[in-house]
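Up next, chain A:
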Amino acid sequence: MYTHKNLASLFKLALVVTLISSASPLFAAQMAGSEKDPLIVVQSAEPTGLDPIVDRSVPSYSLTINIFDSLLEKTQDGRNVPALAESYDQESDTSWLFHLRKGVKFHNGEDFNATAVKYSIEKILDPASKSTRARDLNWIDKVEIVDNYTIRITAKRPFPLAAHYFTELQIVPPVYREKVGAQQFKLKPIGTGAYQLVSWDMGNRITLKRNDNYWKTPASIQYVEFQFVSSSTSRVATLLGGRADLITDPPVTAQKQIEKNRKTNFVTATGTRVIFVGLDTLQDSPLKDVRVRQALNYAIDKDAIIKRLLGNSAAITSTLLTDKDFGFDPAVKPYPYNPEKAKELLAQAGYKDGFSITIDTASGRYINDSAVVQAITGYLSKVGVNVNINTMEFGAYNSSLFGHKTAPMYFVGWGNPVFDASYVFNFITMSGSLLRTIENPAIDKLLKDANETVDQAKRKNLYSQADKLINEAAPAIFLYKQPVIYGMSTRLNWSPRSDEFLYMYDARFIND
Partner candidate 1 sequence: MSEQEILLSVRNLRTLIKTANGTFSAVDGVNFDLEKGKALGIVGESGSGKTMLSMSILGLLPQTARISEGEVFLNGEDLRTLSKKEYKKIRGKKIGTIFQEPLTSFDPLYTIGDQIAESLKHHCGLKRSEARIKVIELLETVGIPRPESVYDEFPFQLSGGMRQRAMIAMALAPSPEIIIADEPTTALDVTIQAQILELLKDLQKERNVTVLFVSHDLGVIAEIVDEVMVVYGGQVMEHTDVNNLFYNPAHPYTKALLKARPTLTTEGKRLRAIAGQVPSLEARPSGCPFHPRCEQATEKCSKKAPPMTVLENSIRVACWLYCHENEKSGEQPNV
Partner candidate 2 sequence: MEITKTKRREKGYFGVLVKHPLALIAHIILLLAVIAAVFANFFPADALEQDLMSSLLPPTLHADSFPGAASSFPHILGTDSLGRDLTARILLAIRISLLVSFFSVVIAMIVGVTLGLVSGYIGGAVDNVIMRIVDALMSLPFVVLAIAVVAAIGPGLINVALVLGFTGWVTFAKLVRGEVLRIREYSFIEAANSIGCSSIRILIKHILPQTMGIILVNATLTMGQMIVSEATLSFLGLGVPAPTPTLGGILADAQQTFFAAWWIMVFPGLILMAIILSINIIGDFLRDYFDTSEAGSR
Partner candidate 3 sequence: MCEEILSVKDLKTYFNSRTSTFLGKSPSIRAVDGINLSINAGESFGLVGESGCGKSTTGRSILRLIQPTSGSINFAGRDVMTADKKSLRTLRREMQMIFQDPYSSLNPRMRVLDIVAEPLIVHRLAKPSEAATKAKKVLDHCGIPDGSVQRFPREFSGGQRQRIVIARALVTRPRFIVADEPVSALDVSIQAQILNLLQDLRDEYSLTYLFISHDLAIVRTVTNRIAVMYLGKIVEQADTSVFFSGPLHPYSRALLSSVPRETPDEDKKRIILTGNIPSAANPPKGCNFHTRCPLFTEKCKKIAPELIPVSKGHSVACHLALKSSK
C-alpha cells in the first residue's frame, strides 16, 4: 500500500514537472476564441462550477441558466411559465403533477424525461452531493415517476413558494452525469438549454455555442463568451475599447463615460435586492430603543445617496420589500429625511449628545457599498451618532453575520428572487431568524400565519400588516432597492433581468 502511495505521488510530481515545462496551454485559448464574432460578456466573478445540482451562486447561475432548462421559467416580470414542463396540475396543497415536454434532448443526445427530473431533485437532496441547495428543497417529500413524461412531486407541508423553486430546478442528464461523475460534470455540463458549453478556460473565459436543436426557436447569437475580470476599471475599459458587448457591475460613476461613447450604453433595470442596515436589538446597545432606531431612519438622506452614489437609479424602500414583491403594501411609506426629528427622537430616548456604535460591512459586494456606508455614517454623525466602520473580508463578514456575531449595526443587501415577502421577512425580521434584528411577537405571529396560508389574498393581507409593523419597529435602517446595472455595446439588443442572471437566449445583435 505504501509503495503504491509513493508511486502515486511520484507520478504526480512527474505530472507537475511536465506541466510546468511544457506550459503549452499558453496561447491555446486564442484558437477557441477565434470563432467568428462571439457575444462577449465580461463578468466580475467566475463560476465556481457549472453543475446546477451544487452550484447556485449568481456567477454560476448566470451561465447554467443558459445551458440548462428548468421545469418552469421565470419571465422578466416575475411570472412563472412552463418550460420543460408543458403544464402542471396542483393536485393539492402539497402535490404537483408535471407533464413533461416530449422530444427534448440533452446536448449529447440523451433524452430528457421523468427520470432526469427525479434524478435532478434527488441528487440535490442527497447528502452525499454536499449541495448547499439541499435546504432550499427540503420541503419536498418525494418525487414519483408516473410515466416517462409525467412526474409527481409531493411536499411535506403546504409551501406557497414552490413554483418559484421549480423555476430554479435545472434538469441534468442522469446518464451522462453518472458516467463522468459530479467532479467532471461541474466542468463539462450538458443540459437541454439554449446554449451548450464549448470550453472553459479556467480563470479566463467560458465559451458557449448555440444549441441548434433547441426545443424552442434557437437563440439568435451563435457564440457567447463569458470572461471574468474582477477589476471594474478593467471591465469598463474593455467595454469602452470595444472588446466586450456586455459588462456586469460597472461603477455608477462610469455612467457618463459609457454613455459618451457612441458604441456603448449604460443599462439599468430594477433589481430585487434591498439594501439596508441591520440593527441588532438583541445585544446591549442604544438600538434596543425603538425611538433610536426610528431616529436613525430619519437621519439619512436616502435621496441624496441614490442620486449621488447609485446613479439615481435606485428606489427608496419603506421596509425590506419592493413594489414587485408579493406582500408589498404601498400604504407603508418610507421614512423621510428629517435630521431634526431624528435629533428629537434621540433626545427623547435619552441620547441628547448621541452615542458611539459600530457598523460591520464587507466591501465590494454591493453597488458602491463602501461609499454608501461612509455616507450613512456621515449622516449619522450629523445627528450625533458616531459610527465606527468595521470593514471585513467578505468571508469573515458572512461568518459573523450568520453566526450572529456582528456589531449592533451591519450593512447588508438581500436579494429576493422569489418576489415574495416571506423570502425576506422570514430570514430577517422573525425571532430566531438568520439575521439578528428584533424579536417582536406581533410580527412573529403575522409571519408564521402567512407561512402556512395558501390563500393568496389572506397571505397578502397578513404581510401587509406585518410590513406596517416592521416599518414602525424599524429593525433596520431601510435604504433602497439596488438597481441592476450593465455596460452594453450598442450593437447588442438584450434586456437585463431583475434577478441579475445573464440569460442570453433573448439577446440579438442589432445589425444581424
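As a selection rule, all candidates are chains of the complex that A comes from, given by their letters.
Heads up, the rule we're going with is that a residue touches a chain if its C-beta (ideal position, glycine included) is under 8 Å from a C-beta of that chain, and two chains touch if they have at least 3 such contacts; residues count from 1.
Remember, predicted model here, so these are calculated numbers, not experimental data.
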item: Candidate from 1, 2 or 3 that touches chain A, complex-wide; value: 2
item: Residue ranges of chain A in contact with candidate 2 within the complex; value: 231-233, 236, 251, 253-258, 301, 304-305, 307-309, 363-364, 368, 370-371, 373-375, 377-379, 381, 389-393, 395-396
